[in-house]
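One protein chain is absent from this view; the other protein chains keep their places.
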Amino acid sequence: MTDLSVTIGSLRLANPVMPASGTFSEALADAIDLDRLGALVAKTVMPEIRQGNALPRVAETPMGMLNSIGIPCKGPEAFIRDAIPAFKRFHPPFVASISAGTVTAFAHLARQVGEGGADVVEANISCPNLEADGHAFAVSAAATAHVTKALRAATDGPLWVKLSPNAPNIAEVALAAEAEGADAVVVANTILGMAIDIDHRRAKLGAGMGGLSGPAIKPIVLRMAYQCARALRIPVIGCGGIASAEDALEFLIAGCRAVQVGTATFRHPGAMIHILDDLDTWCRARGIERIDDLIGTLEPFEAPRLPPGEDLAAE
Amino acid sequence: MTDLSVTIGSLRLANPVMPASGTFSEALADAIDLDRLGALVAKTVMPEIRQGNALPRVAETPMGMLNSIGIPCKGPEAFIRDAIPAFKRFHPPFVASISAGTVTAFAHLARQVGEGGADVVEANISCPNLEADGHAFAVSAAATAHVTKALRAATDGPLWVKLSPNAPNIAEVALAAEAEGADAVVVANTILGMAIDIDHRRAKLGAGMGGLSGPAIKPIVLRMAYQCARALRIPVIGCGGIASAEDALEFLIAGCRAVQVGTATFRHPGAMIHILDDLDTWCRARGIERIDDLIGTLEPFEAPRLPPGEDLAAE
Amino acid sequence: MSDEPASTLLAGVAEHRVGEHLCKVLANAAVNADYRHLRLAAPPAALTARPGQFFHLLCPAGASGTPFLRRPMSVYEVNAAAGEIAFLYKVHGEGTRALATLRPGDVLDAAGPLGRGFTIDPAWHRILLVGRGVGLATLAPLAVVAAAQGIGVTALLSVRRPDLVMSVALLEAIGAEVHVVHDADGSSEVRAVERRLEQMIAAAPVDAVFTCGSARLLTLLQRFVAAHGLIGEVALEQQMACGLSMCFCCVRPFRVGDLVEHRRVCWEGPVFDLMEAMP
Partner (left out) sequence: MSDEPASTLLAGVAEHRVGEHLCKVLANAAVNADYRHLRLAAPPAALTARPGQFFHLLCPAGASGTPFLRRPMSVYEVNAAAGEIAFLYKVHGEGTRALATLRPGDVLDAAGPLGRGFTIDPAWHRILLVGRGVGLATLAPLAVVAAAQGIGVTALLSVRRPDLVMSVALLEAIGAEVHVVHDADGSSEVRAVERRLEQMIAAAPVDAVFTCGSARLLTLLQRFVAAHGLIGEVALEQQMACGLSMCFCCVRPFRVGDLVEHRRVCWEGPVFDLMEAMP
């Protein structure tokens, strides 16, 4: 067996594979052994009771999907009373994903779920569905710094900040989160997209626009995860289109310390277990004893170019 | 036959379907009848002679591809002497795509190709391969305004500005181009991405990163095209992942006046002809006599939400 | 739960209640112009499916690429002895068109069984099934299981055209009393159906009512059930992504006393209390 354990700040995970927020619940225990996962991540909870967005909430796209679920939520009390104990029956560290519309409410919620038993607070500052046209804390380094600082003050436990790929310069936003005390960043949430029902000439999603996820976005998110890993000292957790051990390895080699698997679980309930088994097989076939040795081993490149034509004249 | 003609500024096109720059050459005449297209768009030409990027220059991704071709180029003189006459043998208007590293060189090149016979100048201010990590004029509204102004001064003919999906707020950049006299914007170029060869732990592209194109990016680019069409008075030309008449219709209904087809031609040399035929069939089946009547007919939406739980209590 | 790594995805999942089953296609034949009957060889875990439950099917690549999301399909037949399950499906959009290309010998990935099926009380004497179109596919196994428990079955099938009627032979074989109504002669209109149902239960009283496939019939049956003091269930549809309670895309509103509550069709359903459902 390969040593798959990884360290995210003060936290040691048995392996680098965990679910992405909003694509997982403890019901998946009906299909896989949750105790094999590196961590468990719950759907984002918000301070208020919410029904979520209008239907339809998902649309299929080429090798991906759009969603505009909109974070339906029974509120923090129900979350702490019912959801946290349900997740804590399992061994992996429990990550509570939180979001809020204001910095104060965000910080308050972080304290609540921390005291309620969450092992990690993951701040979803990037959900593109909550504001018109995708605005969110995560699209601005200043707003990210502001909210991270408040969250850091509100909780002593591990704090992960989940970034948005809709940010103009994601590494800059990641640096802002690092500077204000985040223990890790998750790269990234969904990319704002759209699909149109041409027969009815209306958006396929009830909310008009929604977040794109799945294999389609992997090349974009991998690039961002690499840019962040290159810029940061804190760990980067990659998330976007990961569906196989090979995909996970791309993110690890690019410098990510762990990965989150979202939409892949919708296509294959056993995807995370499959990834874990195949990571082990892949490493063993190559004599790699610790997955940690792979992290960030991408050969450096600096956009080498073939020299301009004239210079080649004499070769 | 449906009337497929559309107007882009002062230019009347027989139909809204044309190739995207860099994915087309007059050699396609071996496979399809180029005279059926709405316009012909050449590969970007730059002021200097260039060999392009290191190999490999493409990588396959889920329903898409990354490229880091890097604009190999024989220079403006060869382009005007050899390429323009080759394209002008065909009837559709000829669009010369140009790019340059400085505003002055850009403007000079626009004048050269305009005088050399181009019917339209398309300014590729967005190519993500030429600068480290994808920086380009197109990621800043100010830089876009600056270069557009110079281009507008340099040429009297139709001027299209091709935007980058890597811009933080593409509608803002589009507005800058409009304000400085662009006759249309093309939305958009490729999205910066990456893929890793896990066995060799190196980037799959010789240049490290490259531009993602193909069906995978369609939902993202459609969203951007819609955002631009909603914000602008000048026409928007949609470009990103269009592979079928249904895809083209999504862009037209979202408000685009025409579409460019890129990567789809690599999978199906006849893709553009197929799209044209199917557009006609689709319109005729629905009694739509002019494609123009479809443009921008998307039912408005304003992210309606199911009301929060409490309010539903009494229904 | 064992700590040993499962050697394959299937093995990793098989020990759990919801499996991802790689099933060999035995047959996939057209039943009529719109519908196909898909028979699969299925492992024991899949054979535990109860009436009203569904499988989430991973469609093969079709003409326009691979459908990304799975497609939910009610189990239509379970033949535990033969190790087979079957679906009856309507060819509709991209996913079902792709399913229609499956040939015997191909492998189909079916995740399930999923969701909450119909309630059956062995003390009942007779149940009434009212189905429209492909809703029959969902109700048929309920009739089979009820009959096996000695419960009488009265069924009213509503179809667009007489040639689209299905499952009559199956229902008659288990001794059900079958009534067919259709749009062509107006017999499927609400008023006509209501009169017909009154006659049917006057002749043979029922303990519970089950329906699937039509919002109009649901409304009618809510009135009918209330008027006769019966109980009932409805199987509902909604677009799904995960099929496993995780994504919240499949919600529908339900009336619970004075409140309206969202429930997930894949998890709290697809079978719901008839009176709480909102058409």
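A, B and C label the chains in the order they appear, each numbered from 1.
Just so it is clear, a residue touches a chain if its C-beta (ideal position, glycine included) is under 8 Å from a C-beta of that chain, and two chains touch if they have at least 3 such contacts.
It should be emphasised that the depicted structure is a prediction, and the values quoted were computed from it without experimental measurement.
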Inset, instruction - With touch as defined up top, name the shown chains that contact the chain not shown. - result: A, B, C
Legend entry - Residues in chain A touching the chain absent from view: 63, 215, 244, 306, 312-315
Legend entry - Footprint left on chain B by the chain that the document does not show: 1, 22-25, 27-33, 35-36, 43, 51-52, 55-58, 60-65, 67, 69, 72, 214, 263, 265-271, 273-274, 276-277, 280
Legend entry - chain C residues touching the omitted chain (full complex): 60-61, 65-66
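The definition used in the following text is that only the chains that are shown with their structure count from here on.
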Inset, instruction - With chain centres defined as mean CA positions, report which chain is farthest from chain C. - result: B
Legend entry - Closest chain to global C-alpha mean, per-chain Cα centroids: A
Inset, instruction - Report, in whole Å, the distance between the mean C-alpha point of chain A and the mean C-alpha point of chain C. - result: 36
Legend entry - Whole-Å gap between the CA centroids of chain A and chain B: 31
Legend entry - Interchain centroid distance [CA atoms averaged], chain B/chain C, Å: 46
Legend entry - For chain C, residues contacting two or more additional chains: 65, 262
Legend entry - Multi-chain contact sites of chain B, meaning residues that touch two or more partners: 63, 215, 306, 312
